[in-house]
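Sharing a structure here in C-alpha cells format.
With one protein chain withheld, the remaining protein chains of the complex are depicted in position.
Showing chain A:
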Amino acid sequence: MLYYHKVINIKLYRMLIQLNNTQFAYPAAPNKTVINIDTWQIQQGLKHFLHGPSGSGKTTLLNLLTGISAPTGGEVYVLNEPLHKMNRKQRDKFRAHNIGYIFQKFNLIPYLNAIDNIKLAHYFSRSHSKTLDANIDDLLHTLQIPTTDWSRPVGQLSVGQQQRISIARAFINKPNLLIADEPTSSIDEDAKANFLSMLQTLCQECNTSLLFVSHDMSLQNMFDHSHSLPQINRPKGA
C-alpha cells in the first residue's frame, strides 16, 4: 500500500527541471561562480515563465539546461535525466532529441530556405520520420507562412515570419521541452500576441513543456508559473 502511494507520487511530480546545489564558473574566471542555485524544481507539462534582468545569469543557466555547458558542481536533471553525469556527446544527443530552442534572434540559417532549416533540425535529431515532409507542411500552414515563402532563403523574410518559422523548426522533433529565450523582443506588439498564442497552441498539441524566458513582466499572466531568476540564483565571487 505504501509502495503504491510512492509510485503515484512520482507520477504526480514528474520533474521538468531539478537543480541541486548547482554551480557554474567559466574556465576563464574560476573564482566567479555565475550560477549558484541551492535548489530549484519545476514541474513537467506546464508553461513556465522565467524572468530576470540581464546579467543575472540567464544565458548561462539555459546553457546548463540544454547541456551546452556542464555544471562545475552539483546536479542538473532535465526531464529526469542527469545531465551532470553525461559526457559532451551524450548531452548533444539529449539536446537534439528532447529540447526545442528559440533564440531572441538568429534562429535560422539565413542562406537556407524555411524547409531546409526545419529539415536541418530534424537531421541532427537522427530520428528518421517518414512523414517529415507532411509534418513540415502542416507546421508551416499552422504558423501561417505563405507557401510562396517556403523555398526562399529565410534571410529575405520579415523578422516576424522568421520567428514563426523558428517555432516550426523547434517543434519538428516534437520536443519534450521547449526553451524560448526572449523570442518576442525583436518583434512588434501585434506579432507578439500572435506569436505567443501559436507557441502555446503547439505546446498543448505536442504535449510539450514550455520554459519561456523574458524580462517583459506583462507576459507573465499567460503562463502557469512564474519564476524570478534573482531569487533562485545567488552568484558569488568577484
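Here is the rule we go by: contacts are C-beta pairs under 8 Å (C-beta built on N, C-alpha and C of every residue); 3 or more make two chains touch, one makes a residue touch a chain; residues count from 1.
In this text, contacts and distances are computed from a predicted model.
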Among "Carbon-phosphorus lyase complex subunit PhnI", "Chemotaxis protein CheA", "Antimicrobial peptide ABC transporter permease" or "Indolepyruvate ferredoxin oxidoreductase", UniProt-listed name of the chain not shown: "Antimicrobial peptide ABC transporter permease"
Residue in contact with the excluded chain [from A:A70, A:L112 or A:C206]: A:L112
Contact with the hidden chain (one of A:A96, A:L157 or A:I187): A:A96
Residue ranges of chain A at the interface with the undisplayed chain: 63, 66, 68-69, 88-89, 92-93, 95-97, 101, 103, 106-112, 116, 119-121, 123-125, 153
